[in-house]
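Can you keep this structure in mind? I'll have questions shortly.
Missing here is one protein chain; the remaining ones are kept as they sit in the complex.
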């Protein structure tokens, strides 16, 4: 009955285009957004095995072996959604359905993998004027909210506003308001196949959001929450069983 | 297959204490909050039969005959929750479980009937400083949201903020933000027994909220949504059927 | 505040392959499964405008003009899911997100459109041995359950069993059991974009399920439930509004 006999295995994926091409973004994230996220997870989950992967890596760093060795994948993308290979997206999709946790961040709402899992446009309102975002907890006993102040204050951030065109979430953990008055369901959970999915909206590349301690804790909480109970194997499959397929052989007893 | 062979029968209940004792409130609501709500419903639901009832009426105006003749009950209370007779609350509770719709308004979050249906404290944050409330639609195809602008702007209103201690709603139709930055799940739906329940938070007695056209439409939409498909009869009951109780007599065919 | 100023416009889509190629199926459904479904809807929704469309029609009968004139689309497919043109699927998807209701039937769980909307494998267990299916209502006040006996008894039907790999439904209306002991969430609802989606599992081509009165009423109830409040226009779109975009001009008042 032990959970995770192995250490939690986390892969942080980032397209890493802003940081590679815009010095002002590289100044905020000198090791990339993925580097800042990985650093934060390492602080809070010291026994976890954390790797990073980016768009420029072969197969975007998401080859079969890496995904097979990943319990939870974090995804940050923005400018280069279209450059993500469909075969890689299909592979990630299959792994999520098989049980791998997925944490989609900020502009990742428009990533191929998130839209494929949601089935909707995932559109929203946005305005990038460095507004204050207040992230309120509306499910205070949810594991992802543990230890997070309500509100979590992000001094400067891009506004994301409703209507956010996603399916009805299984759970709403956080709702944000912005200085301009908009609201946004900023922390939402879904189950897809055997995998747990968490979307968390803070984190525009122009602000040091992933350096903020409370945000790091949200991500660490989410990684633990999204981790599968057992090693992901295969997505659910169709079956055509004979009648009474489930009846136990009389020789095995399930009663102690 | 007709819905509601009779006209929609609505009862608007209001404790009517502020209006009776505070001239400045009576100035806003000369016919009472119930009067303003009933007027709005009458405008938008011209075929509905609308009555009002208040705390001072015998049995608070909610005797058996009235409830048996009510499809949807609206509830506004604040100062006098404790003066509502427990027997009346039990009667309303039973009618909701039997299918009567219930729309609970603003400070009614602390009413006996709402707390009994929720099973939680129903506590929240509040601050009465005439802040602007923006009511955002997050379920735009919900019947209660039909024709409502997003945001619906209420110029002056009491702030209600999270954490709002209610069960996970079946649906979240509206989320509000306030000038001070707080957010609130301001339009939420529940099913309890055979009855549909809608809580809508705008409507403090100090502001003319129930005179506002969009708010009136929310309430009219909600009344139609909460109405039972058929006349409420009894709450669900325990049963102890014999095996195969449901098998049709061979002589009756269900296939055309 | 009127709903559906026009008559309810329904399109029944069926691949129509079994009926065209297998005489024993054609004997059960001489006008096709679509014909039987359309007949049932016509009986119960006499003012509705009902058309049918099949795989063999140009653009599968789902051209732009037809979809623009459709409030609710019913979908039956089985053998020929792969023959449905991706462009047509994309068009149906867009219409659902814009508000068109969609009712997916039986083996349609593996249709391209349903899998695209769900984001999961939609796999399940099946066994075709003419078992009795009992369809139990677990949300008795849901509009789709109105007037439906619990259990609804289908004397002979293919077994569909859990685990059914779909997202957590917004609502579970029906749960079935089968003679062999399996259970199945046989009536489930979702919202996708502005569109309402209902999946109903009874209806294998080998049994006269769509001739059964109670099943016809489920479909008629579902068509009314899934209909949009207003004519579908466009899916939700991304927006980039300036601050205070929502503030009303002072000259227009929203207070009556």
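Residue numbering begins at 1 within each chain, and the chains themselves are lettered A, B and C in the order written.
Rule of thumb we're sticking to: contacts are C-beta pairs under 8 Å (C-beta built on N, C-alpha and C of every residue); 3 or more make two chains touch, one makes a residue touch a chain.
Worth saying up front: this structure is predicted, and the values here are computed from it rather than measured.
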Just name the one of A:61, A:77, A:167 or A:195 that touches the chain not displayed here. A:195
Considering the whole complex rather than only what is displayed, give the residues of chain B touching the chain that is not shown. 97, 116-121, 123-127, 129, 161, 163, 165, 167-168, 170, 180-181, 190-193, 235-244, 246
In the complete complex, which positions of chain A touch the hidden chain? 1, 44-45, 99, 134, 139-141, 143, 146-147, 151, 153, 170-171, 191, 193-196, 208, 211-214, 216-217, 220-221, 228-230, 236, 246-248, 254-256
Across the whole complex, list the residues on chain C that are touched by the chain not included here. 132, 134, 136-140, 150-151, 161-164, 168, 171-172, 175-177, 179, 181-183, 185
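In the analysis below, only the chains that are shown with their structure count from here on.
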Taking the mean of all protein CA atoms as the centre, name the chain whose own CA mean is closest to it. C
If you average the CA atoms of chain B and of chain C, how many Å lie between those two points? 31
Distance between chain centroids, defined by C-alpha means - chain A, chain B (Å): 37
Give the residues of chain B touching no fewer than two other chains, as numbers and ranges. 134, 139-140, 151, 171
